[in-house]
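In what follows, a single structure is set out as C-alpha cells and then discussed.
One chain of protein is taken out of this complex; the other chains stay put.
Each chain carries a letter (A, B and C) given by its place in the written order, and its residues are counted from 1.
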C-alpha cells in the first residue's frame, strides 16, 4: 500500500503515519518528492485495512499495490484451470457449448429443446427452475417441481445440467439433479450463497453481476475458491451502461482481461449480454474470437410462447447455425469445439 | 402496451399481431400513421408478456403503458405512508435520523456510539452484525454473537435497532432483537429474501442497489408489499457511475422522483453515497433540502480503528454538528426533526 | 408520437391534448384503456416538438414512434453504402484496414510507420497533427507543420491519409493533404464542425463519443448527410462505463446494432476501445467476427517513445500478426481483407 501525503504535510503528520504503518506490523518506506511525500507500507501480503490511513491528518490518498484476490489469480496459478464435466474438458482448448431454455416450462418444451440442442451441438443443457424476476407478478419458475424434469432430461439425453441456485437450502437437493450450479448475476455478491456453493464442492458457473467490475467478479470467485472448490467457471453476461439500444452492454474487453488475470475458464452469455436474438450469433462469434472458452445460449423451440426471455432466445435451427459459425471462428483462432464424449 | 410496427409492415403481419393481442384477452386498437401502424393492446391491467410480440414478424418495438408496480405507486395510494417505529413517526413531516456504526465491533464501541448518537439526536440505532464484504478476507461481522449487544444497546438506550439481514434463516432470530430489518444494496434483488422479509411483517429498510433504476427499486418494494407488509422505507445510497472521485454517485434526483412516484418513506444514506466523511454533512443537508424523509448515517467513536467503513464514518461530535445543520435545513423546507418520544 | 395520459385524466384534459395535436396539423387517435387513455398523434413524419405535450395537464409521458434520423437509416436506404477510397471499396465485403501512429511526431517516425503498415497490410494511413488532449500541458500535435509530412507519406507510400480535424478553419487546407477527415470522439457533437465537414463533401470517419448512444451517433451522421455528403464511415471506439480495468468499454453490441439500423460502413478502433496494446488484437478479431467493415489501429515503431497513446500502440510486427489473425476471422465469416489496388 502506498500512502500519498498532501502537499505540505508536516513532519509530525508523516511521523504519525509511519508509526501506524509499523503498528500494523509493516515496514514504512519513505519517498520524499519535490511536492509530496509518499510512504510505502511494505508487508507480507496480508490484507491491511486501508481506511485507517485515509483518515489520518495530512493523508491525501491511499493506493493499494497488491491485488485483493489470490487463489483466482494467474500469479497464484499460471496455467489454465481445466476440469472435466461429464467427460468434456472445461477450460481446455476446446470450446464448450451450454444451451437450453431460460426456464424449464414443461416436459414437452424441455425435452424438445434438450434433444434439439444436443443434435445441433451442445455439451450441457441449461434450464432454470428458480427464476429471479424483477416483478413479483412474473413467472417465477417451476420450483422444485422442475427437478424431475431436469433428471429426466439428463437421463434421456446424457447431457449434464446447468441450473441456477437462488437459496442455500436448495443446494443439497439440487446437486442430485444438477451438474453445475449457476450463480446468477443478481447473486454475484450474495456472499452466504457463494460460501455455500463453495462448500458444496460442486462445479459452479459464476455470472458477473451487471454492476460488478472484473475485480469484483474475481473476488466473488475467491469466496468459492477459498472453500476449496476449484471447479469455477466465470461468465460475462453484459453490464449495465447508459446505452439503451440493447438490454445490456457486452463487455467484450473482459474476455481477454480475464484470461490475463485469472486461470479460471471464461464463458460468455450472448443471450443476456444483448437481450435480442438477432444479436446473439454475431456476439457469440465475437466472444470466441476474443478468446472465450465457451458459450451459454438460450434456445427455445417456440420463443414467442416462452414464459421468460423469449425475445433473446434462438430457435433450434438458428442455434444450429450459431454452432456452425462459432466452429469456423474457433478454427480461425486455432481452437475447435470440444469433442463430445461417447457414452 | 403499444406495439409499434416497422415501416412497411404488411397487412398480414398487422393482422397476426391483432390476432395474438385478442388471444391474450385484450382488445386491439389500431392507429394507422403515414409511416407506421401502431397497435394498442388494451386490457384490464393484468401483466401480459411483451416478448411474445417483439418476436413477431413486422414488429419494431413494444412500449409498455402501465407502470409495472401497483402497491408501491402513488396511484394506488395517493397519501404518504406513515407508520410508527417505537413512537417515532416514519414518513410523516418530521425528519427521522438513524445513526450508528457500520459494524457492531465490541460492547464498548457499540454502547459508546449508541449513547453518543442518542445524545446528538438520533431516533434509531444502526449496527450491522452480518456484513457483506467484497473480499472473503475482510471482517465479516460478529454474526449471531452480536445479537446480545444489539439487545443490550436497545435496552440501555431505549432506541430501536436497524440491522442488515443477509439470509432468510436469520430473520426469525433477528426480529427478536432488531426493530427494522435492513436489506442491503447487494441484496435488493435477492428475491427470496425480499419475500421472506415481506412475510415477516417486520419493518424493512430497503436500500437501492448500486446499479438499480428507480423503477427496479419500486419493484423490489413491491415484492415486500405483496406479502402484506406495508412498513417499508426506501433508501437511496448512491449509484455506480463512471465518476471515480467518490465511492458512489448520490442520485439526488431520485429523492423527488421517488416522492412523486410512491407513497413510501424515502431515506438517504450519505455515508455510502459519498464514501468520504468530509462529504457526508453537505450531502445530508442536500438530501433533506431535496425532500428526503430521513437519514441513515455511519458514526464511529474512533473511525481510524473501525473494522469497516472507517473512511466514511463521522465522529460523534461531527454527527452532532450534522444534526444541527440538518435541523436548520429541515426548518427551511417547512419541516423539523421528528420529536423523540419520551419513554 | 403517443401521448400517454395519467390514470384518471379528465375528459377536459384529454380534449385539450387532442386540440393541441390537431393545432400541430396532426390527426389525434384515441385509445381508451381500463386504466389510461393513450392519444396517438399521427402525421406525415415531420418532427413535432414533444415537450409541448409533456407539460400539459393530465399527461404522463410522451413516446416518440418515428426514429429521429432519416438519411442514415436502413429504411431510407436498404442496401449498404459503398464508396471508393483511392481504389479501395469502403463498406463492401472486403475488410478495410487503417493503421498508423496516434500522432505524427517526426518525418522518420511517420514514414517508418507508413511503410511498415503498408507492408503488413493497410489500406490507409492514420496520423494526427491536431491532437485533442485532456491536459493543456500535453503534446498537442505538430499542427500545420505536419501537413508536409502527411503529403510526403501519401506520395511515398501511395496510401490515402486519415487525420483528425478539430476546427472548421482547418478543413480547406486539410482536404489538400488528407483523404478522410476524422471527427474525434470529443467532437461527435460539435455541430458546427459536423456541418462544415458535411459541406466539404470530403470523406469522413465519424467516431462515436465516449458517452454517446448509438442513436446520437446516427444523429451526428445525419448532420453530415444532410449537407449532401454521403461518404461517412461510423467508428465504434469504446464507451465510458463504471468498469475501470480498461480505458474504455468496447461496445461490441453496437457493431451488429449499427449494421441493422444504418447503411453506412461501420469501423472499430480497438486501440482506443481498450487502451492497452495487449487487448488490441483479440478485440480486433472480435470486431470483425461481429460484423465490422474495418479497423483503425494505432501502430508505432517505438511505442515507449511515443508522444501520445504509446500504451495502446502496436509495434509493426505485432500489427502484421493482427492482420494475419483478422484475415482468418474475415474468412470465417465469409469475407476477406479488401484487395489493395495496384497503382
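The working rule: a contact is a pair of C-beta atoms (placed from the backbone, for glycine too) under 8 Å apart; a residue touches a chain by one contact, two chains touch by 3 or more.
These numbers were taken from a predicted model, which means no experiment stands behind them.
The chain not shown here is touched by just one of B:30, B:199 or B:329, and that residue is B:329.
Of C:149, C:210, C:279 or C:332, it is C:210 that touches the chain left out of the display. Counting the whole complex, the residues of subunit B in touch with the unshown chain are 211, 213-215, 239, 241-246, 249-257, 260, 273-274, 278-279, 282-283, 285-291, 325, 328-329, 331-333. Contact between subunit A and the absent chain runs through residues 2, 4, 7-8, 29, 31-36, 38, 40, 42-45, 63, 65-66, 75, 240-242, 244.
Mapped onto subunit C, contacts with the missing chain fall at residues 47, 49, 51-52, 54-56, 68-69, 132-138, 140, 166-169, 186-187, 189-192, 195, 209-211, 216, 219, 222-223, 226, 240, 277, 303-307, 309-311.
The rule is simple: only the chains that are shown with their structure count from here on.
Looking at which positions face the partner, subunit A and subunit B present mostly the same ones, since more than half of the interface numbers are shared. Centre-to-centre, using mean CA coordinates, subunit A is 31 Å away from subunit C.
The mean-CA centres of subunit B and subunit C are about 39 angstrom from one another, to the nearest whole unit. One simple way to say how far apart two chains are is to compare their mean CA positions; for subunit A and subunit B this gives 27 Å. In subunit C, the residues touching two or more other chains are 211, 241-242, 244.
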